[in-house]
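The other protein chains are all here in position, but one chain of the complex has been omitted.
Chain nomenclature is as follows: A and B, assigned in order of appearance, with residue numbering initiated at 1 for each chain independently.
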Amino acid sequence: MAQVLLEKITKIYPGGVKAVDAIDLHIADKEFIVLVGPSGCGKSTTLRMVAGLEEITDGTIRIGDRVVNSVPPKDRNIAMVFQNYALYPHMTVYKNMAFGLKLRKVPKNVIDQRVMEAAKILAIEHLLDRKPKALSGGQRQRVAVGRAIVREPAAFLFDEPLSNLDAKLRVTTRAELKRLHHRLKTTTIYVTHDQEEAMTLGDRIVIMKDGIIQQADTPLVTYQKPVNRFVAGFIGMPPMNFFDGLLKMVNGAMVFEEGKLEDAKVVTKRADEPQVAIGQVTLPGNGFTIPVPEQLRACLGAKVGKHVVLGIRPEHLSLTDHGGESINVKLNVVEPLGNDMDLYLETVLHPHVVARVEAHAGLEVSSQVKMFVDLKKIHFFEPGETGVNLSLVSEKPHAAA
Amino acid sequence: MPRRNALKEWSAAAPFLAPNFLGFLLFTLMPVGVSMVLSFYQYDNITPAKFVGTANYHRLIVDPKFWASLANTLIMMLGLPLTMFGALLLALALNSKVYGRIALRTIYYLPSISPLIAVAVVWMWIYNADQGIFNSALARIGIRGPNWLGDISWAKPAFIFMGIWSGIGGFTMLLYLAALQDIPRSYYEAAHLDGAGAWQRFWYITWPLLGPVNFFIIVMGIIGGFQAFDWQYVMTGGGPAGSTTTIGLYIYNNAFSYSKMGYASAVAWVLFIIIFALTLLQWRMRQRFGGAAQYE
Partner (left out) sequence: MHWDPNILATVPEKIIRIANPFTFIAWFTIGVVILVAWDRTRLKILYAVKSLWVGFSILAMLWVIISSMGTSKDFVQVPEKALMQFFDYHNPATMTAMAVCLACCGGIVALAVMLARRPTGGEYSFYAGQGLLGALGLGALLAGAHFNGFDHWRENYIRAWTIARMGDYMINSVLISVGSVGLITLLSAMATYALTKLEFPGRDSMLYLFVASLAIPTQLILVPLFLMMRNWHVAALNFSFMDSRFGLIIIYAALSLPFTIFLLSGFFRSLPSELGEAAAIDGCGEFTTFSRIYFPLAAPGLTTAAIFNFIGIWNEYNFALVFITNPDLKTLPVGLYYLVVTQQYAAEWPALFAGIVILFVPTFLIFLILQRQIIAGLTLGSVKG
């Protein structure tokens, strides 16, 4: 059992590609941490550097109190589960699990005892004499986990271990992995590209993009308080809807007006739009306008007259009025999901808006509907792919702990 | 830092490569070097070697026997299209669900696993002027067959025919078979649904997809053709009147029969350059084809 510390870890591949860019991460003992992000974000490279399978270009990795930068993988006291499981095809399940212990010259009876114990935990006792070829995907996955746990390592490393399973098995195996962690309490680093897997498994999740950690926090915090637009869009399913637009003061109240900023023009004649002061910027087109809620006004004060991005999660749009503002949209597609349903909507300026609402009969496709926005839960971001979440600015800046 | 890593990586790989590289150095690289040097010398195996500069190469240009052997070598490659046709036909037959596919496999590959010497002897008997199978059969229909291997005009066709037989059941057919098995079934199913008949399926799907392997076979066939040596050595010794002397045989004879080691090396270098150029061409084209890399 041990903590894992990454300090300013950098990986530059020959040819100059920077896969991981000076990341800091402190993984506490017994913690289950999930590295998540789109492909190419550096999460697997980070894991492989912890495992010792990739050379570290710069920085320090500690496992326990030991700097392991130049320690070969076998001496790092870690175990890893690979995406394709990497079970030795020519060995039986038992031999696969016993191999690491045998190489470490663990006495035979101890090997036997540990393999049996692990097999019992994973319910694969009846498979011990089989070869990997004769196993189903789920069984192979268990054997791969078994091979890791018999070693009783300081840390488990998982590299997308569920992505080769079908959807149903993935969900049940996910729950089993979580139960296993509760039981063994071994420090675990888990890599996945699936945000749902990350949310359900991790004590903390680390969202990465382009070799940089965007946010490292508990699943709930990353959902409720995403530090930037990328995290907000990555966490949550269906993804958050983003609307480009302008913050402005109308009759002393702060409002957000949807529209394309490149089309903005300065108001010169009062007659055009009587409610807007001369000299203010206004947007053509028929974008919707919603008021900025009270609690956000303080932190958005400096952004009036500027381009911002409004973020609304699909689940915070509803058909019933809970006392919020509403926007008019056109309903394109209805996807019933059972208890809920997804509505694919279109505003005048934004053709792809999604709302998740309670299942509801009698909606007519291609009709105009009114969607009510839960104003307490909206976010404003700086423009750009990783625009900072302006709603959090007044609070303490989020440290990537 | 990279330097230290390189050293570490080298020391890990070296034990695996050292014996191989030593063997490669001693038995391939060094002979190539020695051959290069030798091609500038006159050496008859007994008297000390004498440096003659590029004289061997000059001589080669005006040596009619060299040009004749080059021509012989090229002429004896003429069976290649027929070999390819036969091999493709056989590969198509083997690729379809024909009964006894596995059981008779050994028979298909007979030419490629038969010892060269055995093949040569059997064909010598087939071509035998008086009692050979060919001439006996021809005699039945009233034709007096030629002395195949002893006749200047028939010796080369005899080798071409033999080459066709040997090529059909050999590696050529295996390459076609591998390429055919690589074509996804779904292409044919789609074509079938589109209403393509068996011939159209072959012409619009199979044939275009065999492009890279066809090219590979042609180039490899030419490379192999340039190295032709063994049959001619055993069956005719290059005769009659040098009409079946290939470049390979010309080199061998110069070195071991006439003891002209230097001249033999010069000719060998010309052969090497031809083959190397063809190999390079093949590599370039394969990179262009991209997908053909699998037939390496």
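One rule holds in what follows: a residue touches a chain if its C-beta (ideal position, glycine included) is under 8 Å from a C-beta of that chain, and two chains touch if they have at least 3 such contacts.
Source: prediction; values computed, not measured.
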| item | value |
| --- | --- |
| Contact list for the unshown chain, restricted to visible chains | A, B |
| Which of B:I46, B:I61, B:I113 or B:L193 contacts the chain that the document leaves out | B:I113 |
| Chain not shown: contacting residue from B:A55, B:L90 or B:I205 | B:L90 |
| Contacts of chain A with the absent chain, listed as residue ranges | 51-53, 72-74, 76, 78-80, 82-84, 86, 88-90, 99-100, 103-104, 147, 151 |
| Positions on chain B where the hidden chain makes contact | 6, 9-10, 12-13, 15-17, 19-21, 23-24, 26-32, 34-35, 38, 89-90, 92-94, 96, 98-100, 102-110, 113-118, 120-122, 124-125, 131-133, 136-137, 139-140, 168-169, 174, 178, 181-182, 198, 223, 226-227, 229-230, 234, 247-248, 251-252, 255-256, 261, 264-265, 268-269, 271-272, 275-276, 278-279, 294-296 |
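One rule holds for everything that comes next: only the chains that are shown with their structure count from here on.
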| item | value |
| --- | --- |
| Centroid spacing, where centroids are CA-atom means, of chain A and chain B in whole angstrom | 58 |
